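With one protein chain held back, the other chains of the complex are shown just where they sit.
What follows is subunit A.
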Amino acid sequence: MNLVIMAMILALLIPIYEAWKNDEVWQRMLAFASIATKTAIMALVISVLRDDWMIGIVAVIILSVGNAALMLLAHVIKRINDVSN
C-alpha cells in the first residue's frame, strides 16, 4: 500500500510541475483542478490505510468543497476576462 502512496505522489508532481511551468491562467486552473482531485483521493487512501473514518470524511469534504471552490474561481476569472476585454 505504501507503494501505492508513492506512485500517487509521483502522479501528483506532474500537475504541480505543469502549474509552475505554465503561466497561462486556464492551464494553471486545469493543473490545480487535477491537483485538488488527486490530493483528495490520496487522503481517502490514507484514511482507508489507517482505518480511520475521520480522515475519510475530511477527504470527501475536500473533494466536494475543493471542486466547488475551483468552479467559483473559474467564474470569477471569466468575469474578469469579460470586463477587461
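The rule is simple: a residue touches a chain if its C-beta (ideal position, glycine included) is under 8 Å from a C-beta of that chain, and two chains touch if they have at least 3 such contacts; residues count from 1.
By our rule, contacts and distances are computed from a predicted model.
Colleague: The hidden chain: which UniProt name fits, "Heterodisulfide reductase subunit MvhD", "TRAP-type C4-dicarboxylate transport system permease small subunit", "Monovalent cation/H(+) antiporter subunit G" or "Probable sugar-binding periplasmic protein"?
Modeller: Of the names offered in "Heterodisulfide reductase subunit MvhD", "TRAP-type C4-dicarboxylate transport system permease small subunit", "Monovalent cation/H(+) antiporter subunit G" or "Probable sugar-binding periplasmic protein", the one UniProt assigns to the missing chain is "Monovalent cation/H(+) antiporter subunit G".
Colleague: Determine and list the subunit A residues touching the chain excluded from the picture.
Modeller: Within subunit A, the residues touching the omitted chain are 4, 7-8, 11, 14-15, 17-18, 26-27, 29-31, 33-34, 37-38, 41, 44-45, 47-48, 51, 53, 56-57, 59-60, 63-64, 67-68, 70-71, 74-75, 77-78, 81-82, 85.
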